[in-house]
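For this view, one protein chain was removed and the others were kept in their places.
Right, subunit A next:
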Amino acid sequence: MARLSLDHVTKSFADFDAVKDVSIDVADGEFLAVLGPSGCGKTTLLRLVAGFEKVTSGEIRIGSDVVSNSGGSVAPEKRRVGIVFQNYALWPHMTVAENIGYSLKVAKLDKAVARQKVEDALALVNLQGLGERGPANLSGGQRQRVALARCLVAAPSLVLFDEPLANLDVHLRASMEDEFSAFHKRTGTTIVYITHDQAEAMALADRIAVMDHGRLAQLATPRELYHEPANEMVASFISQGILLPADVLTGEEGGHCKVRVLGTELVVRCRPGQRPRAGAKICCRSADLDVSPDGPGFDGIVKRVIYQGGGARIEFAPAAGPDLTLHFEQPDPVVLDSGAQARLRIKSGWLIPAGTAS
């Protein structure tokens, strides 16, 4: 078990920065998920930690040892990290047991001890008795478990996952999620888990690092990420947040402030120390929206009604900002039709902190 810290890490390919000035501290035994759109540099970040890529600048420490900085890099085989790849990367010319026992053989462990460890690892991932099979004769879920067992058998101090469930179907994914979670609880290993599936990240992780174009957009607990996004990218990326232009009318007081949005005034949550300003943005979720035929609110037109079983997702364009789209769910019986006039109310929201517009 070990702490992992990245300190202003940058990785450039030619003149393209795949990872840019990222600083993350992962505590001993923590489960960190890295989340972000495709191409944002997640895999590169992982490969930097594993030592397959060299940092352009910055420093990476595992435990108390510096493993990478611009001066040099500890070879991957000396880092004691385990890694599970999206495409499993099982060696086709070895049986399941040989795959799992590889690192023990490399470490020249006593044969009997190694055999016992392989048996234990197989049991840990519920694959008893499959040791003599070839990887080609396994299902996707079984292969992923072999890959997991292979990385666990060497008792690594840090385990890295690169979208381990991306190739599995929905049901298998749910059950593997449970297994990962149970495994983490049982062993207390430090884990860095890459995914582009928000639900997976939220379900598993202690904290989530959201990446965007190689930068770290926010590092926070799932709850904080959802309720208090630090910038517009995170706000719109997590759970399809709705961003609305706002003028801040009063300074922060007790975690709230007054804003004007689409011509109506309302009180939203905010970070301490926010001051009145124009051109701010608030983030609200579909659950924060309410149809209010005659109360306070703003008018607009229903653009689209998408029935989803048990209710509908409604896309709404406010009259005060016809280019904006707000969406919310309405349970059956759905009364709104596309083209209809409606009046909406925003129940609550979050003021995106100043100075972080992306």
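A few notes on this one:
Just so it is clear, a residue touches a chain if its C-beta (ideal position, glycine included) is under 8 Å from a C-beta of that chain, and two chains touch if they have at least 3 such contacts; residues count from 1.
Here is the rule we go by: contacts and distances are computed from a predicted model.
Candidate names were "Tryptophan synthase beta chain", "Sarcosine oxidase subunit delta", "Cytochrome bc1 complex cytochrome c subunit" or "Iron ABC transporter permease", and the UniProt protein name of the unshown chain is "Iron ABC transporter permease". Between the chain not shown and the residues A:Gly63, A:Gly134 or A:Pro245, the one that touches is A:Gly134. Only one of the listed residues, A:Ala89, A:Leu130, A:Leu168 or A:Ala220, touches the absent chain: A:Ala89. From the set A:Ala154, A:Leu204 or A:Val259, the residue in touch with the chain omitted from the display is A:Ala154, counting the whole complex.
Even with one chain removed from view, subunit A keeps its contact list with that chain: residues 47, 50-53, 75-83, 85, 87-89, 91-93, 102-103, 106-107, 134-136, 147, 150-151, 154, 156.
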